[in-house]
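Only a part of the assembly is drawn; its chains keep their places, and the rest are absent.
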Amino acid sequence: MSGSVFGTIFQISTWGESHGKGVGVTVDGCPAGIPLSETDIQQWLDRRKPGQSKFTTQRKESDQAEILSGVFEGKTTGTPIAIMVKNTNQRSGDYAEIASYYRPGHADYTFDQKYGFRDYRGGGRSSGRETIGRVAGGAVAMGLLKAVGIDLFAYTKEIGGIRADPGKFSREAILENAVYMPDMDAAARAAELLEQCIREQDSAGGIIECVIRHVPAGLGDPVFDKLDAKLAAAVFSIGAVKGFEVGDGFAAARARGSENNDCFCKGGKKTNHAGGILGGISDGSDIIFRAAIKPTPSISAVQETVNRDGEEISISIKGRHDPVIVPRAVVVVEAMAALTVADALLTGMGSRVDTVREAYTGRSVSI
Amino acid sequence: MSGSVFGTIFQISTWGESHGKGVGVTVDGCPAGIPLSETDIQQWLDRRKPGQSKFTTQRKESDQAEILSGVFEGKTTGTPIAIMVKNTNQRSGDYAEIASYYRPGHADYTFDQKYGFRDYRGGGRSSGRETIGRVAGGAVAMGLLKAVGIDLFAYTKEIGGIRADPGKFSREAILENAVYMPDMDAAARAAELLEQCIREQDSAGGIIECVIRHVPAGLGDPVFDKLDAKLAAAVFSIGAVKGFEVGDGFAAARARGSENNDCFCKGGKKTNHAGGILGGISDGSDIIFRAAIKPTPSISAVQETVNRDGEEISISIKGRHDPVIVPRAVVVVEAMAALTVADALLTGMGSRVDTVREAYTGRSVSI
């Protein structure tokens, strides 16, 4: 099992290595009738593309999405949607050296332990390019969310300890700064911090927040398939994620029950400490979660490690690496959240017998 | 889908409501040949049983595990292991009132939205009694972990902001205090805080930490089925969990790459900021994660809410409720972690063709 399949009904299967022929995704189980074009997908891919700012790698990867199947006359047909992005800008030579040793903070060692060997070029399957399949699949999922009126977006909440101020929140700002923060002032300070990281041959981490609005109440399942548990798995499956919390999250562990409970009132809830999910099921208010992202493990500073022969050595990782993963991961978080909600929409349709009956009424044989 | 099935190969299916005839679990896919008795399971169940201390409800539930199938001559047979615990101490009358309104912080409202109605007695399926099936299943999983030499345990790291001091860590202490802390001093202070919560008709939350030792390197899968993503989903599926982090977790988001990277050395890693998992795959060092638990939502203090007719009302929740969920949830966290690792052991056996070949060598027809 290599675990590259995600979802129960709305299901994606991704493939591809950093330095192979390309990367891609097949979306199976997407309902028929959703408008979809390569442009729809490209808009999403462009947000994770490198070379967008000085804080992302300067590789010129065109990352053009090509739809290979599952769309006919501009709409999804209900059959598998295969999407491919060709790899065009790899320089395998850059990576030949890392074949022989284990980079700290990377999966080189664990791949060798699991599989006996690894495609070491650019990280192979554990490269950040793996997320292209997720984002392309997420773009398809967004089409379904849009069809039922759900609004989903994420942004950088914090970089290297610099937080976006909720009081200055501006949704428009998110796409207007290089770090995707909803607060231009914080974004400017984060930019300075990243400049410093580059000078110091070091890297920073941060926190991404995601908001999902207009979710129908009743999505998600009690017990193991709680909507928050599914979101946790989805988001934690993104490389570099080390923490996940919903609503007040870890802060709730320090609150009293009288503070943390959200009282119901006419029209909803007075507060939203819970982050839109109660008992694993959406309550109709905004779903809010955060993911903690570790600092980029590839740094130019000298590090100690061992090689495949077990000898201790010193290394300095060359090549083009982002001083921070967070901004490019924002759209990946959105994609994983969209995929999770899309699947919950489809798996949860039959929770009441009346809805099942209605869905099949009139599906008789009348030619 | 009610989502009460967990795992791919080592799979459990739980059932039961607070005030039905009982609760239980069926474990499917457990390897044959593992010693298992009702006593093995009971030891685990006793740790989540109410009435153990003044901080847990005083209901006298005997919670006796009965193995109904899948064990023959003291060993698992490889076929489904059904375990049942009868409900014996319900007083449905206590709960009749809550049929008509939505308790803050509970799943009453969301169940109604999802299913159209609910079994309101004692929370029905969203009751804490639901975790009995998890714990019984986890006890079976622990038998498999033990067979491959894995050591797994959890404890209360923090209650209401009072933290166990890592410098005073004592594994023996965990089972010697009412709040399952590995630090007797912190435990005493936490006990005082809980007394105060009771007096104030309020409740507290906290943090549980889990350590998994001697995990073979190479467990877990890249991409979606990362071992940490699976643990995140498993732990987040426990009611009241609002946050999850591995290794340094959220703190990693504020560290520099040079601090957060774990350098490899002869025999392993110099540090363990990663918490034992790199790229979703175990690296052989200790797996460490934490879960944030919200304060008990059932409090006696007056709260505002609405009833099923949408009228705003004031309520005060009666009955016997814990001022804190954390201590009883410790064994539930252990159970979910054990189930996750057990499943990873079985799904990951075929990662190298040599291991597959060896497993089937000699499985010929020789009668």
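To keep things simple, chains are lettered A and B as they appear, and every chain counts its residues starting from 1.
What we mean here is this: contacts are C-beta pairs under 8 Å (C-beta built on N, C-alpha and C of every residue); 3 or more make two chains touch, one makes a residue touch a chain.
Quick caveat: nothing in here was measured; it's all calculated off a predicted structure.
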Total copies in the full complex, given that 2 are placed here: 4
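Going forward, only the chains that are shown with their structure count from here on.
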In the complex, subunit A residues that touch subunit B: 1-6, 8, 14, 102, 104-107, 109-111, 113-116, 125-126, 130, 158, 160-161, 197, 200, 202-207, 217-226, 228-230, 232-237, 239, 242-250, 252-266, 270, 274-275, 277-284, 292-299, 301, 303-306, 310, 312, 347-348, 350-352, 354
